[in-house]
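As you look at this complex, bear in mind that one protein chain is not there, while each of the others sits in place.
Note that the chains are named A and B in the order they appear, and that numbering of residues resets to 1 at the start of each chain.
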Amino acid sequence: MVEVTLWASLGAAAGGKEKLDIEARNIRELFRKLAEQHPGLEPYIKQGIAVSIDGVIYRDTWSKELPEDAEVFLLPRIAGG
Amino acid sequence: MGFDASYTAQKFKSVGSRPVRPDGVDKVTGRARFGADFNMPGQLVGRILRSPHAHAKIKKIDTSRAEKLKGVKAVITAADLPDLTDGNAEMYDILDNCMARGKALYDGHAVAAVAAVDAQVARKALKLIKVDYKVLPHVTDVDEAVKPKAPLLHKDMFTGGVDPKPTKPSNIANRSQYGHGDIEKGFEQADVIIERSYKTEQTHQGYIEPHACVASVNADGSGDLWVCTQGHFVYRQHCAELLGLDVSKLRVTSSEIGGGFGGKTHVWAEPVALALSRKAGRPVKLVMTREDVFRASGPTSATSIDVKIGARKDGTITAASATLRYSGGPYSGMWAELGAMTAFACYDLKNVRSVGYEVVVNRPKTAAYRAPSAPMAAFAVESAVDELAHQIGMDPVKFRIKNAAKEGSKSSYGPVYGPIGIGPTLEAVKKHPHMKAPLGKNQGRGMACGFWFNFGGQTCTDLNIGADGTVTLAVGTVDVGGSRASLSLVAAEELGIPYSQVKAVVADTATLGYNDMTDGSRGTFSSSMATISAARNAIEVMKERAARMWEIPVENVIWENGQAKAKGKKYGNLPQLSVKDIAAAAGNTGGPIAGHSEIVADGAGVSFATHICDVEVDPETGATKVLRYTVVQDAGKAVHPTYVEGQYQGGAAQGIGWALNEEYIYGEDGRLQNAGFLDYRIPVCSDLPMIDTQILEIPNPNHPYGIRGVGETSIVPPLAAIANAVSNAVGVRMTHIPMSPPRILAALDGETAD
Partner (left out) sequence: MPGLAVSTTINGDDVEFLCQAEETLLDVLRDRLGLTGAKEGCGTGDCGACSVIVDGRLVCSCLVLGAEADGSRIETIEGMADGETLHPLQSKFLEHAALQCGVCTPGFLIAAKDLLARNPDPTEEEIRFGLAGNLCRCTGYDKIVRAVQDAARTMKGV
């Protein structure tokens, strides 16, 4: 079980919740479960969101594990220049 | 992959030195080939017809006369670019921006294109295309666009990120919010509160090389694209999607790139060139004019930002909030969101909230510009912080040190920080001799901090060892400013061989696996990680070959200082084998020797900088002279220090231009008035002093050499540093960027400048 914090616009798409408890071992499972439990999040997931685990931002790596007590934060995919 | 990316705190032999770059001689002799320096046999000249209206319905386009002109081989409109985006809104906007579909949304929006035997015929043909417009009311200002009676760009735009979803359309594409704590309570605890509004005008990345490409599509659906780009793999992906080509059949070669800064991470004219080539059955060379570049590529957002910060008498910030309105051009983007994320990122705050509004206007599609959205937010916040420090009577550097984020701080955009460099850059600035230099009449000093994310991303490299023992390193990140030198240093370091024996090249999309773009300050960070991984793989291969050459078990072979050595009592006195020795025998021991790496480079971390600036303002003309400028920034590990300095200086120079001069000027008719380098004035050599740099090295724990990205952060502090300096020089708080002479004179006269 991981506690995931959604940035506030994502929270709006998940029915106003800022923190969600999700059972997931890795990023791929997290995205799948999020989309299942909160269909409003699906367009954001498709567009691309990044996962911050204990302050380090991971982009696409599905297999990246979510450690049990990790601080998991969902952020938008960021554009650089 | 089994690659351990943790920092190893090793001592370096090559990394950290300053050799001449491998592509250098070509660039000083004019031999290097940029986007417009390439030609294909039989090529045609492509030209684009652009809307002269800021907002208009396209009722009809008659291309018949143009098609009949002798020498014209193809004419296209949106009809030749069918919508294959399948509901992907982002790709649809790209498609629409490349060629208007029914509505022209800005002055300069492409509506048609021709391919002809030469430029003269192409120009004539454009004049023969008849476009029937119905001009609509337009809006170009970010604050005007959010007013209730503003002309609407899209009838189906309902603000996202708002719950419940609005029932009426507007020009606000999206609302985003970040922060934590209780800001109302926090403001109640404050002894001093500063509340101000700021504006920044739109600027362009200003690369000296206009967009240019040569496109060739064959009847069998295969294609070639030569193009100046920051990401040839992404261009391939987007062009293939938009044109319905197989990705693997489209080969994109990146030319040398004459500046990008984010502006060449998006396709503009390339899908048009490919579509022209497909229709004409011949290659098409399409080069944008400088006017086209300003009217229809780039630029960054124009912004309007409200900031409120409160602090106790002892200097502790108790609450901070910001509302940020960013213009995205005619399409939705995430520019306001990035502003909201970065605005307070330098500080350790208990109560913070930032709200971003993405606003559409009739201006060209906003593109990424070096640390996109961060400079404007930093301008607003750092100006307010300076005022706050002043009101409390505290030194501005000490005030920032007191409130700076550190390892363990919860960032204003969410995650908790690991080891970061903002404290060290502030401490370095506090001690820096620049801070103690005396100031004269009409002179002022300002300082400011800046923050930016760094990216990792998908990266591949191939490291091939030639029969003579020299190394070719093929990378996929386009070299915008000297990274081939840095990556060669990394390869030399890992293999233990001299820099001169490594040759780095940028491969094309057919000869290397997928690579994300060179953006997000990721070029050296990501490719160096992949290079280290590839080199280590090559070393494993060479150890095995050495074992075969010696006929001993591979467990007894170690790699040290560029040599394979046999260890242990039994084999210890076998003579060493160099890379050259092993390579010479490669044919006998198993074939060509190489190391490959395909990774997602993660753990890029974040980057901080603090700048100091001295200016002198002429009270009669309002002209500002930059007297002295210092950049202090954390690089993690500077692979090639000279090129790191170059990034710091270049970002600072762009920031100086943005702060003092550069802006898009629109007329009442919604048309861009200054689409050229004469009236869009970027800094020239005589405008600037030498730019001093101090590289700090706080190792990134997630990279073997501790490398952090450096390319973007240095454009984040200048707007604020210069605004603080000018405000101190003239004794009036400046709130509108650029601080051009008319605005400074108006501030001195006590009027509210426009």
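In this text, a contact is a pair of C-beta atoms (placed from the backbone, for glycine too) under 8 Å apart; a residue touches a chain by one contact, two chains touch by 3 or more.
As the structure is a prediction and not an experimental result, all values here were calculated from the model.
Across the complete structure, the visible chains that the omitted chain touches are B.
Among B:Ala78, B:Ile172, B:Val234 or B:Ile257, only B:Ile257 touches the chain that is left out of the view. Although one chain is not drawn, the whole complex shows that of B:Pro396, B:Gly421, B:Gly482 or B:Gly562 it is B:Gly482 that touches it. Across the entire complex, the residue among B:Gly30, B:Gly87, B:Pro148 or B:Gly440 in touch with the chain not shown is B:Gly30. Interface with the hidden chain, as seen from chain B, comprises residues 18, 20-21, 23-25, 27-34, 36-37, 120, 205-210, 256-261, 287, 289-290, 480-482, 642-643, 645-646, 649-650, 652-654, 676-678, 682-686, 688, 690-691.
Criterion: only the chains that are shown with their structure count from here on.
Chain B has its Cα centroid 25 Å from the Cα centroid of chain A.
Note for the complex: chain B touches chain A at residues 90, 160-163, 174-179, 205, 261-263, 265, 333-334, 337-338, 341, 367-372, 413-418, 453, 455-458, 517, 519-522, 600, 602-605, 702, 712.
On the chain A side of its complex with chain B, the touching residues are 5, 7-9, 12-13, 15-16, 47, 52, 54-61, 64, 71, 73, 75-76, 78-81.
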